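Apart from one protein chain that is not included, each protein chain of the complex appears where it belongs.
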Amino acid sequence: MLLIHCPHCREDREEEEYSYSGEAHIVRPLEPEALSDQEWGDYLFFRKNPKGIHHEMWYHAVGCRRYFYATRNTLSYEILETYKVGEQPQVSAQGAAQ
Amino acid sequence: MSQINRLNTGARTDSTSRINFTYNGKQMQGVAGDTLASALLANGVNVVGRSFKYSRPRGIVGHGAEEPNAIMQIGSGAATVPNLRATQVELYEGLESASVNGWPNVNFDLMSITGWFGRMMPPGFYYKTFMYPAKLWMTYEHFIRKAAGLGSAPVQDDPDSYDKLNQHCDVLVVGAGPAGLVAAREAARAGARVIIADEQSEFGGSLLASINSIDGQAATSWVDELVAELESFSNVQTLPRSTAFGYYDHNFLGILQRRTDHLGISADSGSRQRLHRVRAKRVILATGAFERPLVFAQNDIPGVMQASSVSTYINRYGVAPGNRMILFTTNDNAYQTAIDWHRAGRAVVAVVDSRSAPSGEIVGSGTGNGYSSNSRLRSD
Partner (left out) sequence: MKKYSGFSLFKNALSYHENWQKLWRSPKPKDYYDVIVVGGGGHGLATAYYLAKVHGITKVAVIEKGYLGGGNTARNTTIIRSNYLWDEAAQLYELSLKLWEGLSQELNYNVMFSQRGVLNLGHNLQDMRDIERRVNANRLNGIDGEVVTPERVKEIAPLINISKDCRYPILGASWQPRGGTARHDAVAWGYARGADALGVDLIQETEVIGIRRKNGSVVGVETTQGFIGTRKVACVTAGNSGVVAAMAGLRLPVESRPLQALVSEPVKPCLDTVVMSNAVHGYISQSDKGDLVIGAGVDGYNGYGQRGSFHVIEHTLQAICELFPAFSRVRMNRQWGGVVDTCPDACPIISKTSVDGLYFNCGWGTGGFKATPGSGYVFADTVANDHPHPLAAAFNVDRFNTGALIDEHGAAGVAH
């Protein structure tokens, strides 16, 4: 039962207020028709699935109804930061490992 | 049947009151403050159940959540509840209880003939047999299922309603024994919003059965004063009869409060039970400890009971669960039970200590209390 800080509302709110939207920072191909099947399949279906630090997108569904990003440890479930779309994470797997 | 084992020493029972209940159809009486287990022991009931596999007779061993044997079906009809431990069921007028195993009854169980074949049924025997012919497994399974299970689920719709509360606090204290009570008081005095929950009917934990004193005051009255102080704070919420059942991520805890189960099998009005969904800033676990049972052959026969439970029945409930006692221990603590037993006017036959030379303060005080040190036997 996560307690998640919404960077827009600036409040800690219950997990049930949010919905999960998967891996963060995925860039949609500008010209899908120019991609090979391999590249298009990778874009659609292949996601990072790390055991540890993960950057992911959340939606504050019953709050401000805006998207944001979180850096979360998928083993301990500790949330290391949340930040707005357009911003970059301060914590990374490489940084945490050092 | 009368309350042959009732004493007037119970700190938390009123031995002048009378509460009528039934056990396996028999009319019995207990007193205010009893659990079903203490009332059954007061009435001299020794066998309360049968073991799962061999149907061996079983008696009450503990006095709380740790009780493995006294599993009861409470009430009847739509509101019946299976598998409640008699040690956790508060007595109320008209309570109906029944042991869950044993046919035709718990004292004479035809299923115990399986005990004669016990050597054919080692752990996991079912993996090694019932395979041929393959078609017969569903028939075998039918009979295995019938022999298994404890109580019966109701077959009518639940007449009661249930509700839930979302709660937030600075400090959640789980367990209202001496450690939890003092922690809650200190947090409350510092101005924190406090919730304190305990599964028992009243706060105090192990002190409810203690004859010791704290700060020159009887332990039970020390508890009463502290609880009264806690209840005077507007920033404290006290939850007796409330079991914390899960500790989830980011300090989320689930607590089940039994609001009406001590009054009757079904709630007259409002919800029967309430789920508290608590998000706490800090959590203090002050859940105490269980006595670790000793392992020896035949330790499951009726009449074998934990030392701390014997003391609890005498001191808290005013019930001596028997007449003559052999105390088997590995530590000093249990000697208090021999003292309590002697005070209750019962005979201590022997004290068996696994240590060669026990010498604690409480061990010495036993001399002159009805047993002598030379009745100690070494278990090796």
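In this document, chain identifiers A and B correspond to the written order of the chains, with residue numbering beginning at 1 in each.
One rule holds for everything that comes next: a residue touches a chain if its C-beta (ideal position, glycine included) is under 8 Å from a C-beta of that chain, and two chains touch if they have at least 3 such contacts.
As the structure is a computational prediction, the values presented were derived from the model and not from experiment.
Touch with the chain that is not drawn comes from one residue among B:V81, B:A192 or B:V304, which is B:V81. Taking the complete complex into account, B:A148 is the one of B:A148, B:A228, B:A297 or B:A357 that touches the chain left out.
The chain that is not drawn here is touched, among residues B:F108, B:F125 or B:F296, by B:F125.
Residues of chain A that touch the chain left out of the display are 1-2, 15-16, 19-20, 22, 37-38, 40-42, 44-47, 49-51, 54, 56, 72, 74-77.
Touching residues on chain B toward the chain that is not drawn are 78-83, 119-120, 122, 125-132, 134, 137-138, 141, 144-146, 148-158, 160, 162, 246, 248-249, 252, 254, 275, 277.
By definition in this document, only the chains that are shown with their structure count from here on.
Centre-to-centre separation of chain A and chain B, using mean CA positions: 48 Å.
Note for the complex: chain A touches chain B at residues 1-3, 14, 77.
Taken in their complex, chain B has these residues touching chain A: 248-252, 279.
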